[in-house]
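All protein chains but one are shown in place.
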Amino acid sequence: MTMKAICKIKAGVGAQYVDCEAPRLKPDEILLKVYRSSICGSDLPIYYWSSWAPQRLKLPLVFGHEFCGEVEEVGSSTRGFARGDFVSVESHIYCGLCYQCQNGQRHVCKNMKIIGVDAPGGFSQYAVVPARCAWKHSDSSLKEVGSLMEPLGNAVYAVLVEEVVSRSVLVLGCGPQGLFAIAVAKASGAKPVVAVEASGYRRKLAEKMGADAVLDPSSPDILKKILKACGSADGVDTVIEMSGSPKAVELALKSVRNGGRVTAFGIPSEKLTIDWAEDVIFKGIRIYGIVGREIFQTWYKTESLLKSKAIDLTPSMTHTFSLKEFDKAFHVLSSPEKKCGKVLLVP
Amino acid sequence: MTMKAICKIKAGVGAQYVDCEAPRLKPDEILLKVYRSSICGSDLPIYYWSSWAPQRLKLPLVFGHEFCGEVEEVGSSTRGFARGDFVSVESHIYCGLCYQCQNGQRHVCKNMKIIGVDAPGGFSQYAVVPARCAWKHSDSSLKEVGSLMEPLGNAVYAVLVEEVVSRSVLVLGCGPQGLFAIAVAKASGAKPVVAVEASGYRRKLAEKMGADAVLDPSSPDILKKILKACGSADGVDTVIEMSGSPKAVELALKSVRNGGRVTAFGIPSEKLTIDWAEDVIFKGIRIYGIVGREIFQTWYKTESLLKSKAIDLTPSMTHTFSLKEFDKAFHVLSSPEKKCGKVLLVP
Amino acid sequence: MTMKAICKIKAGVGAQYVDCEAPRLKPDEILLKVYRSSICGSDLPIYYWSSWAPQRLKLPLVFGHEFCGEVEEVGSSTRGFARGDFVSVESHIYCGLCYQCQNGQRHVCKNMKIIGVDAPGGFSQYAVVPARCAWKHSDSSLKEVGSLMEPLGNAVYAVLVEEVVSRSVLVLGCGPQGLFAIAVAKASGAKPVVAVEASGYRRKLAEKMGADAVLDPSSPDILKKILKACGSADGVDTVIEMSGSPKAVELALKSVRNGGRVTAFGIPSEKLTIDWAEDVIFKGIRIYGIVGREIFQTWYKTESLLKSKAIDLTPSMTHTFSLKEFDKAFHVLSSPEKKCGKVLLVP
Partner (left out) sequence: MTMKAICKIKAGVGAQYVDCEAPRLKPDEILLKVYRSSICGSDLPIYYWSSWAPQRLKLPLVFGHEFCGEVEEVGSSTRGFARGDFVSVESHIYCGLCYQCQNGQRHVCKNMKIIGVDAPGGFSQYAVVPARCAWKHSDSSLKEVGSLMEPLGNAVYAVLVEEVVSRSVLVLGCGPQGLFAIAVAKASGAKPVVAVEASGYRRKLAEKMGADAVLDPSSPDILKKILKACGSADGVDTVIEMSGSPKAVELALKSVRNGGRVTAFGIPSEKLTIDWAEDVIFKGIRIYGIVGREIFQTWYKTESLLKSKAIDLTPSMTHTFSLKEFDKAFHVLSSPEKKCGKVLLVP
């Protein structure tokens, strides 16, 4: 079976829209007809052939790891799936056998492979994934946001790793993940939710996603403004660092209250300098490094928040392109003005 | 009433053994006849007039914050204490009124004052402390280790902030607090407990306190040796950083397994460089900044571990001096060879 | 100083509106000018001289334990309060010295006394309370609901003893506490919140407080209806039993899913028969007995939920009487039709 796909064929910037053979199904896999894909920030190094991508990827590769679709065929040893099921894809291929996998921490599996990075992905008309990475929808109500459950799950895990009800929450960075984090915090009873973001376009999205206050990190006395917006000169209960900017990490540690919590999610491109004594020890804080989502606890929470309409992702879904228009999609996402939220692709 | 005390009278190295007036009792305080004191690492900057001490202290000051004694007199508004009670002293004067104090986090009170730093201490024959900082012993069985319950409490909190039973535990730094942490981990079912310490003298103490393996940080391939001793190439379940050495903090983050836990207790004297992406986020770890002890949850746990003889502090109590010999005591503790464990003073 | 008060002067039904001496202030107490009181279900046995009341009370007694007011005078040994402060009252006089008090469980203090039961209460113009039982408001925004923070705190603790975000929640019994529990669950991200209540009047209130579905326990197949409304044939994630009815407790245990949580709050008047094997062990559930509120963690959460307007108590505040009209108030609350929510008294 041939299909259309976005394939990274050779080193260098860009990718190609090609006709290629649909991947073959192994016994423990399922074949999906992709319904929607979306672009993650971590797809940019692949497209631009920068950062970690050149060392890690084996080309050619169909990339893309946020996608959903209908089951076309099930492998002979799978259980629980049938043709016609609609599934979203957990991008982390966990081994299921290591200590982490057998102790409730599949998302940090020692033998992790990532779909669309270490294995063929979903910027294509068809995709195969291990059945253990497929999340079956119970009905069709979430089809349109099916590719967003993976990144939304990041935000759900990042925010809810500790309870936030009645707590002040600060979200640093309002890229798609930060925008999602705002919505999750609001839906979970956080009061107030304050966001910080440099892009004016995204500050507006942050408001639409429910932030009680949105601040520009370049404004003078940003720390004071944060504390005022969060309602306590003593500091913020919970800080969700989604940007990876070294300045934002510093702001996270300075703004959190004594005994508060910091989630570290945004990936800095370099090592950071931390005031370990003043900001970590003397404040008695907890720092959670968050990657991926709890498999599948987070998925159930994500589904519930979406189905109950506690979270509405619409404002964050700013752009949709056909698969063929992928170059436009990547340019929108990587433009310095950051005039986008989440960017989707339709095969 | 006059008494003997070690008083920091003027700026500069050292202190003086003086006759002075015993402090006056306020209504919410109790007066103690000090039975034992012990020297904390944080008493060294006071003695040597280095680091944070010159900025913070108002002289003259009787210092020392690890002590115990018998109640001589109780303030008019205190409840629950009577002459003759034996008490150990919680060195943190929490306000009891701030958010942290009213939410189970008195140890990071926003208005904290430290006995022996911001208020008169216990290197003296008598001392007054707020009644709310006194821990009453139920019998006399722990008198001899009464001044050690405060620092032991640090180790109890640092180790037990998350459960350790059946987990591998790595203790970095075997000063008195590290030695205590070894004993706490062992008594709490950790398997195995591995310690790392540069001083040969203290490595022997670490063995006596129950470490299953003790390593020299200067030995080649220390990370590999740690992993081997901890029983898993994947990393250590729980790392207790008690040294404050930048290299040790790095070792902590490198040796902990994906999804594991790091306790940050040892105070570095400078800012640190951290690989936030690789070592915190991608590993999905939890970092706890620990200062002080939970008031009074930790005290109850500490008492129970001592009374049941699950922990025996004897090997760590290497030196005892009379109050008058305090100069000797400080020299032992600050000698570069680190040929001591805990150093006690008898008034 | 004389004042008006509702006093239980002698055994038997009813109470008397009297002039009496305002209570004297001890050093660790504060004197309040009562602004609002409200009637708790546990005031009914006092008024009707039934159940536990005759054995426990020493008459004469001014009763009432839900109230708020302005500080008129502060005892000499109190800290943190000043004339003019507005406070709500924690009705549990905890000793502060027992194991529970010193381990984060003041609400189950071994030496507990209850204001308005074991000590003079707040159905009066003035009241004295230990300063450690006073919760200071940060501004005047919550004055009108100041007496409701105590019972709302029960609901906050009962619901939030485990996280509810994204979980289905079943509230059994929609008396004032059940109504509050509905609001708390909604504000905390529970989806859906289903309530069960026999009184048609209260079922309407339950809807107004935000329940997604409200059921009549006498309807046929109530268990099936609950499961349908909660969205899973497998059972409910979280059950909050607020009624104390033996049938409701049974329904709680039957409706909760395997591995789910039950909060036991409503007080049955007799012993219960439980299928310990089938309903507790084989289902692998957790049961939390809840009494009172965490002091003061729950108060901070309660304040935050009210101040952010995440919770609006208005629909539940159905009746307000002057102190003098207390007989009417008690009759409304104890009428078999249960045509009321919360009943307030204005001194």
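Per-chain numbering from 1; labels A, B and C assigned in written order.
Assume contacts are C-beta pairs under 8 Å (C-beta built on N, C-alpha and C of every residue); 3 or more make two chains touch, one makes a residue touch a chain.
No experiment lies behind these values; they were computed from the predicted model shown.
Novice: Who touches the missing chain here, C:Arg56, C:Lys110 or C:Lys309?
Specialist: The one listed residue touching the chain not shown is C:Lys110.
Novice: I'm checking contacts with the chain that's been left out. Which of C:Arg24, C:Lys58 or C:Lys271 qualifies?
Specialist: C:Lys271
Novice: Which is it among C:Val18, C:Cys95 or C:Val291 that touches the chain not included here?
Specialist: Candidates C:Val18, C:Cys95 or C:Val291; residue touching the omitted chain: C:Val291.
Novice: Touching the absent chain in the whole complex: find that residue among A:Arg24, A:Lys58 or A:Arg79.
Specialist: Answering carefully, the residue with contact to the hidden chain is A:Arg79.
Novice: Identify the residues of chain B touching the omitted chain, counting contacts across the whole complex.
Specialist: 160, 163, 165-167, 187-189, 191-192, 300-301, 304-305, 307-308, 310
Novice: If the hidden chain were put back, which residues of chain A would touch it?
Specialist: Looking at chain A, the ones touching the missing chain are residues 27-28, 76-77, 79-80, 96-97, 99, 102-104, 296-297, 299-300.
Novice: In the whole complex, what residues of chain C lie against the chain that is missing from view?
Specialist: Residues of chain C in touch with the missing chain: 98-100, 103, 105, 107-110, 232, 234, 244, 249, 257-259, 264-265, 267-269, 271-277, 280-292.
Operating definition for what follows: only the chains that are shown with their structure count from here on.
Novice: Please report how many Å separate the Cα centroid of chain A from that of chain C, as a whole number.
Specialist: Going by mean C-alpha positions, chain A sits 41 Å from chain C.
Novice: Going by the contact rule already set, what residues in chain A reach two or more other chains?
Specialist: None at all.
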